[in-house]
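Just below is one structure, and these are the notes that go with it.
One chain of protein is taken out of this complex; the other chains stay put.
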Amino acid sequence: MWLVRPAQPQDIEGIMKLAAEHCSQLSSTVPKTREGLEARIELSSNSFSGALGPDQCQRFLFVLVDSRDQQVQGVAGIDGRAGNGQPFYNYRMDALIHSSHELGVSRRVDVLYPSHALTGRTLLGAFVIAPGLCDSDAFELLSRARLVFIASHRDWFSDDMAVEIQGIQTEHGEVPFWDSLGRHFFDMDFETADRYSGMLSKTFIAELMPPNPIYVTLLSGAAQQALGQAHPATRRSVSLLQQEGFHGGSYVDIFDGGPVLEVRTSNLKTLVTCQRKSLRASDAEDGEQCLLACGQGADFRCTLAGISESLNEVIRAPLSVLHGLGCESGEDVMVAPL
Amino acid sequence: MWLVRPAQPQDIEGIMKLAAEHCSQLSSTVPKTREGLEARIELSSNSFSGALGPDQCQRFLFVLVDSRDQQVQGVAGIDGRAGNGQPFYNYRMDALIHSSHELGVSRRVDVLYPSHALTGRTLLGAFVIAPGLCDSDAFELLSRARLVFIASHRDWFSDDMAVEIQGIQTEHGEVPFWDSLGRHFFDMDFETADRYSGMLSKTFIAELMPPNPIYVTLLSGAAQQALGQAHPATRRSVSLLQQEGFHGGSYVDIFDGGPVLEVRTSNLKTLVTCQRKSLRASDAEDGEQCLLACGQGADFRCTLAGISESLNEVIRAPLSVLHGLGCESGEDVMVAPL
Amino acid sequence: MLLIRPLQSGDLDDLMAMAEAAGKGLTTLPANRDLLRQKITQAQDSFNQRCEPEAGLFLFALEDTELTRCVGISGIQARVGLDEVFYNYRVSTTVNASRELGVHVRTPTLHLTNDMTDTTEICSLLLSASHRKGGNGLLLSRCRFMYLDDFRRHFSDKVFAEMRGVSDAEGHSPLWDALGSRFFDMEFGQADYLTGIGQKAFIAELMPKYPIYLPLLPAPAREVIGRVHENTAPALRMLREEGFNFNGLVDIFDGGPVVEAFIHNIRTVRESVNRHVLLRHKPLDQEVPAGERVMVSNRSFRDFRVTTVPAYCISPDTISLPPDVAEALEVESGDLVRLAPLKDAGPAPIHAAGG
Partner (left out) sequence: MLLIRPLQSGDLDDLMAMAEAAGKGLTTLPANRDLLRQKITQAQDSFNQRCEPEAGLFLFALEDTELTRCVGISGIQARVGLDEVFYNYRVSTTVNASRELGVHVRTPTLHLTNDMTDTTEICSLLLSASHRKGGNGLLLSRCRFMYLDDFRRHFSDKVFAEMRGVSDAEGHSPLWDALGSRFFDMEFGQADYLTGIGQKAFIAELMPKYPIYLPLLPAPAREVIGRVHENTAPALRMLREEGFNFNGLVDIFDGGPVVEAFIHNIRTVRESVNRHVLLRHKPLDQEVPAGERVMVSNRSFRDFRVTTVPAYCISPDTISLPPDVAEALEVESGDLVRLAPLKDAGPAPIHAAGG
């Protein structure tokens, strides 16, 4: 049985293994070092336990495990407030119209404005999954379990959410948007900049990022094409997020030009459709596959299960599911359709 | 009976009288000169008749008349495409966060960016009504008749709409936002700038407007307070627009700092609730008060009437209403609840 | 004798011939008869103080008195940017540095400015091919500095010259191709022409207003910023020797440099002396090389005249002039004239003394 739960110190090996095997191409904000990861899990534990309030950089890290062996097969995160108390950098795409009445010409001029407008929004991130699971339901479980968590801890999160989607990178690891823009100012390669940006102090961005708006027409052709485009490897993530109601807005990542998707939290499909029910054991093994979650804070667990509904406030799932979730009959759960 | 219909050349006297009496305080894009008004009505007629297509600066001007004497008691307009083929200027309000990690300080810095992002959106404007009617249903009729017109000519208009709301002006005619910002660059008083901006060529704005972003904190206190605030005299207009679904966005007027309200056209309450029905005469004088409109293009008429519904596709209104609208029994009409 | 004097309406044909020979490149004097006639009128109004001081356009002719023909022209525009808007890019430095990461990057950045507004421009230098020798170019150019200094209140303290930027034989400018053409729906030549005749509203309408970070432009465009067209290199060298410096302003279209100097720092101004005229009937040896000649100006605002004489004419208090030269300069014995070397006075004293 697949289970999504808060990351714990004993998951470090599994997370590092997963990240080492599958993160070479796909950038992620999962720390690469043991120390970084230990600190991140501690921060996450303090966030789940409620030791940190919403104003204190809550950063949640979930893992996807097989309940039988507790092997980590995926990682996903939520930052309570984008920027974690510091400015969160994006480019906002806008257009000016340069028009000469006398000469009868008019031209649309695309401009990238440095923006911190998304600072403080709840941010999804740090998504890594074992490649073998990319087409499985476990993918959807890992991605959406976070939203079920948000639904059951609504006041910890902001009214608007965002998620940064990785941008275009060639098979040789080149990032056309970075090569045309950021590289000139940060004097480092994309990997390095991306790694620094995962750290807490964003002072280096304030120090190194060009402070003035950028004319898109002056970027390389490849960079212009990459602007606002998602990496092909993020296809399934993006599709799931779009089904949830996320839409591409006006914002792109300052490093790779990848799109930032936005949504009003209250419009998320998972939040609209999930319901609080009382869970009872069922004999039947089949039923409608749903996301099923129980537990508050550090005890949060989410899985996929075949659900049968009996009375208005009661749903039934196989006893094995109750065991897997560590949950007793009659306990309150959140349930959301796939 | 109150009737809203396309402005016609014979309305010029009435419009000028109305504008002269009631427009001294309340700015409007209704031309002040006879020549200007003649040209505007001609443009409007060509727009209503379909002689101009959506890409050719359609500008519609409606009048509110008492059907008995055809005296003009109000004017309202729609511009098919904001800017009418030229850039449409606004300031977009955005915030940067200036934050020093080392010093532990963080400050929100509000910035006004010159923007043409609303260029090409359908724009409501030119709203003037006799003060005696400010609390009457005729006010709502005049304002919403335009939306009924849009509903019945949907493909002439864009998917997003905007309306500029007049900003703060003191009783002595001073405009704090203008005095703190525009005045320094345009070297003219607010009235003059406002008048020029109603004209077709916006070259003077490209020539005179400061091209760089403006820090709000450097504006006068009065200007900062006026930013994004509507003139009290627009209270009822704003309230009606908000009921329709218009909401204050990130944009303000470059001259007076008044808010620009935005809406997705398909979300407009009038568009969502209005229905096409077949109109029959009724004997009953009372019924639910509704907006009732008939006729395409130049023949468009809209009024308020007590409506009784009989069958699914048929509504009934008093015969006098049919006469007032110049419409025959069985004719198709648009009906929208108040 | 070669004589500097105010341009006159009789010079129109000679001027037109020179403008035609110059071709493109000299945008302030296009080969357009009506426009040139208008410029001559404007110059006459300026010398006669019939126009606002700020509108002054002082055009000087170099007359070959034997040929009675105008063989060169040079000008001073009293103030630029008062009637239209005068644009430049300023090449500025943006530094992005992080001590923590050990990164320190300097990014040359173009800022759009109107910083030369209300400043005096020296402009419109043309010399017939037949007379490109013997320091005639120097005379045409440097006579203006004596005029500027003698009539300071008509001009700004700082003066500048715009130098033609790099373009190829077909008139293609690398900077325009990389920058201007992205924003203007026209050819470089058209933009240059519209600017030259003072139609500049289109710049305010179409020009990018935010700073341009140079690393975003391709190398050929970056490389021409602040560089002059090869035909303009000698003129630039002359102005540099005169004390003009490139201080970061360039043309918005082709990137050609603006060079500037404060009038009191200009070499011709610093090396000028005044002497009283002494008429002497010994004829001058006109074969003296340029390096041993001095410019003599009559210091007249309205009928400014300058010619050159051998340096040996100078005495501690006076300068001896033969009657024909005095007549050409419209001066008499006892009048005060201004002198300055036509060419370099040689290296500065510190380097002469050794070391």
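The chains carry the letters A, B and C, assigned in the order they are written, with residues numbered from 1 in each.
Just so it is clear, a residue touches a chain if its C-beta (ideal position, glycine included) is under 8 Å from a C-beta of that chain, and two chains touch if they have at least 3 such contacts.
A quick note: this is a predicted structure, and the numbers were derived from the prediction, not measured.
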Study note, to complete from the structure: The one residue from C:99, C:132 or C:237 touching the chain left out of view is C:99
Exercise for review: Based on the whole complex, identify which of B:217, B:243, B:266 or B:296 touches the chain you can't see.
Suggested key: B:217
Study note, to complete from the structure: Touch with the missing chain holds, among C:5, C:79, C:111 or C:305, for C:111
Exercise for review: Kindly note down the residues of subunit B that lie in touch with the hidden chain.
Suggested key: 98-103, 105, 107, 109, 111, 180-181, 184-188, 196, 203-204, 207-215, 217-219
Review point. Which residue numbers on subunit C touch the omitted chain?
Key: 81-86, 90, 92-100, 104, 106, 111, 113-115, 117-118, 149, 201, 204, 243, 245, 247-248, 262, 265, 269-270, 272-275, 299, 336, 338, 348-350, 353-355
Study note, to complete from the structure: Contact residues on subunit A toward the hidden chain run 203, 206-207, 211-212
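Note that only the chains that are shown with their structure count from here on.
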**Study point:** Closest chain to global C-alpha mean, per-chain Cα centroids
**Key:** B
Study note, to complete from the structure: Ranking B-C and A-C by C-beta pairs in contact puts on top A-C
Review point. How far is the middle of subunit A from the middle of subunit B, if each middle is the mean of its Cα atoms, in Å?
Key: 41
Study note, to complete from the structure: For the pair subunit B and subunit C, the C-alpha centroid-to-centroid distance in angstrom is 56
Exercise for review: Give the residues of subunit B that touch two or more other chains, as numbers and ranges in rising order.
Suggested key: 203, 206
**Study point:** Residues of subunit C whose C-beta touches two or more other chains
**Key:** 201, 205, 210
